[in-house]
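The other protein chains are all here in position, but one chain of the complex has been omitted.
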Amino acid sequence: MNNHARFTAFRWRSDQQWEGYVFLLPSLIGLFVFSLLPVLFSLGISLHEWDLLTPPVFVGLKNFRNLFTQDLIFSEVAANTVFFCVAIVPLQMALSLLLALALTRRLPGAPLFRAIYYMPVVTTIVAAAMIFQWVFDRNYGLFSSVVWGVGSWLNAPLAPPDWFNNGFWARWAVVILTLWKNSGFTTVIFMAGLQAIPRVLYEAAAIDGAGRWQSFRHVTLPMLSPTIFFLAIILIIGAFQLFGESYVMTGGGPGYATMTVVQYIYQSAFSYFRMGKGAALSWVLFVAIFALTLAQWQLQRKWVHYESNT
Amino acid sequence: MRAIPDAAQPRRGYSLPDAIVFALTAAGAVLMLLPFAWMVSTSLKSPAEVFAYPVIWIPRQPMWSNYAQAFGIAGFDRMFFNSVFIATASVTLNLLTSSLAGFAFARLRFRGRDILFALYLATLMIPGQVTLIPVFILIRALGWYDSYAALIAPSAVSVFSAFLLRQFFRSIPPDLDEAARIDGAGSLRIWWQIALPLARPALATVAVLSFLGSWNDFLWPLIVIHSRDLWTIPLGLSMFQGQYAVQWHLLMAGTTIAVLPVLLLYAVGQKWIVSATAVATRGNA
Partner (left out) sequence: MTHKSLWIRALAAGLALMVAASACSVRPVEPAAQPGSDQPAPAAAEKVVVRWSVWGSAEELASHQAVADAYMAAHPNVTINIEHTPWDGYHDRLKTLVAAGDPGALADVIFLGQDYNRYAESGVLEPLDDWIAKTNYDLSDYWPTVIERARVNGKIYGLQRDLDLRLLYYNKAMFDKAGAAYPNENWTWDDWAEAARELTIIEPNGRIAQQGIGMETGKWSMLLAQTNGGYLDDPRNPSRCALEDANSLEAVTFFAGLIRDKAAMTPADLKQIGGDAAAFQQGRVAMIVQNSSRAPTFNAAGMDYDVAPIPIPKGGARVNNVGGARFVMNSAARNKEAAWAFLSWLQGREGGQAIYTRRGDMFPILRSVANSDDFLKLPIKPDNRAAFVVEASSVRLFTFGDFPEYDEMNDLIIEPNLQRIWGGEAEAEATVRDICQKVNEFLKQNGYPRP
């Protein structure tokens, strides 16, 4: 019997009916007060023009319509957010998986390495972005120093990228910062997934004559698919909500190169007092994330392998 | 089915691929550490050394006074206390509400459970920016503006924590509660005496994650805190960024002060994080 069947098979227990609600009460109150109510409030705001100082004016769906028909930079920031999503999610996934595979090999010092790779995760994003602002400094930064060092050693005129004056490189600077900052988290989750794969499966695959690649392809990946699915959801949401990394390090520039939807929301609402526009933008973002997650949830049946209990 | 830990396997010694993997992993680890090394190194530099080229890694004369200055200018002692207090209170409340909710979703059977759970997951997708202004207005209405409560209350409930704990509780064999129920134990008792002790690693994970969230938060305190006495460390860090100039050596001293406690906390708690995420992500999300 698989989990799904088991889930629907049990009967509701009357004695647990009220207990369930009592257990949920504290967090439900918090959820209601600090999430649901504000979300509805913000939905209301999105239908108004409101600068916080004068009374709101109801404008219907105008804020939403404007975003898609006449907004001058919405398409730019939306494209950036898609870029970050497409660049960060697969790279972080691949890097973390490789790292997790390496760290589960029982190398000497593996626990130390794991600890080191996780360190950036616990660092505040403001500090991390400030540090990387220096790493990518064209004239004094760590990266340039290394490139010039190698260049003089090879006696070749190597030129480091001008990270913050060039849109292309600025975007990649944000991607690299994000990977540095967050890969440790995904690695730890991958390691947990890897360690939970029963060794008998590998042994069975070996008996069947499977090589390293085949056992990776036919044992590791399927057994990891729930982890990959979970991470895909988390990472895509994270990429859509990217803000601090680019806001602190590049300020969204140069040009519009690293400006994300969330920064646009923040500026519209808090810098230019367009509460309605900000709220509308945040709803567009929310719906986009929601739709993507729903789509993944639907698709998971096709590729996510759940361990059966029988 | 339980996994056999790798470490239990006998080991034959290291092969060439092992050596290559080790070298790459070690090189990667150095790359991860370099920015931190620069942070510490810069925090001990004189202003002139900060922008020297080639890079000076070890300051000629470590300027420990940068730290004294950081504490002196910004009053870091008070901020440190505030950050610790706020984070601790948030963690405690968060553990309580999340473990109750996670337990209910995983182990109790009641009508509307799945709908409520879907609702919980849906809120996980709300970008925090959506709720920023409404929550601020709410905090004012409650009279909590410029108080510890304004910082603690919104983080007392975390859907992610509840989700994580729910995944963990689902992995506990159902026979355990059934046996306890036959012995006459109620749900609260099962939660307290069976589920929570078993979930210690998951609780530690939730505790560490929510501590970090609270400790590292900057935007929210900036909005709801007004009195200097209530400033948190990230707010204090912004002190160093004056109107025009960035004083990198002081900024990095402050950053080190902000980052060090969480690194220590992580050093202590990391083994729980790994084992708990294992269960959390395996519980058929």
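Letters A and B mark the chains in the order given here, with residues in each chain numbered from 1 onward.
The rule is short, and it goes like this: a contact is a pair of C-beta atoms (placed from the backbone, for glycine too) under 8 Å apart; a residue touches a chain by one contact, two chains touch by 3 or more.
Owing to the predicted nature of the structure, the values given are computational and were not obtained by experimental measurement.
S.K.: The complex has one chain that is not drawn here; which of the drawn chains does it touch?
M.R.: A, B
S.K.: Per the definition of touch given earlier, which of A:F32, A:F58 or A:Y272 contacts the omitted chain?
M.R.: Counting the whole complex, the residue in contact with the absent chain is A:Y272.
S.K.: Can you work out which residue in B:Y67, B:F80 or B:F136 touches the chain that's missing from view?
M.R.: Hidden-chain contact among the options goes to B:F136.
S.K.: One chain isn't shown here. Among B:L44, B:L93 or B:I233, which residue touches it?
M.R.: B:L93
S.K.: If the missing chain were put back, which residues of chain A would it touch?
M.R.: Contact residues on chain A toward the absent chain are 26, 52-54, 66, 70, 72-73, 133, 137-139, 144, 148, 151-152, 157-159, 162, 164-167, 250-256, 259, 267, 270-274.
S.K.: Suppose we count only contacts with the excluded chain; which residues of chain B make the list?
M.R.: Touch with the absent chain occurs at residues 47-48, 50-51, 53, 73, 89, 92-93, 96, 136-137, 140, 143-150, 152-153, 184-186, 188-189, 192, 222-223, 226-230, 238-239, 241-248.
Please note the rule applied: only the chains that are shown with their structure count from here on.
S.K.: At what distance in angstrom does the C-alpha mean of chain B lie from that of chain A?
M.R.: So the centre of chain A lies 16 Å away from the centre of chain B.
S.K.: Which of the residues in chain B come into contact with chain A in the complex?
M.R.: Residues 1, 3-7, 9, 11, 14, 18, 21-22, 24-26, 28-29, 32-36, 38-39, 42, 51-55, 96-98, 100-101, 103-105, 108-111, 113, 116, 119-120, 122-135, 137-138, 153-154, 156-157, 159, 162, 186-188, 191, 212, 215-216, 218, 234, 237, 248, 251, 255, 258-259, 262-263, 265-267, 270, 273-275, 277-279, 281-282, 284-285 of chain B touch chain A in their complex.
S.K.: Can you name the residues of chain A that touch chain B in the complex?
M.R.: 3, 10-13, 16-21, 23-24, 26-31, 33-39, 41-42, 45, 99, 102-109, 112-120, 122-128, 130-132, 134-135, 139-140, 142, 145, 149, 180, 184, 188-189, 191-193, 195-199, 226-227, 229-230, 233, 237, 240-241, 243, 262, 265-266, 269, 275, 278-279, 282-283, 285-286, 289-290, 293, 306-307
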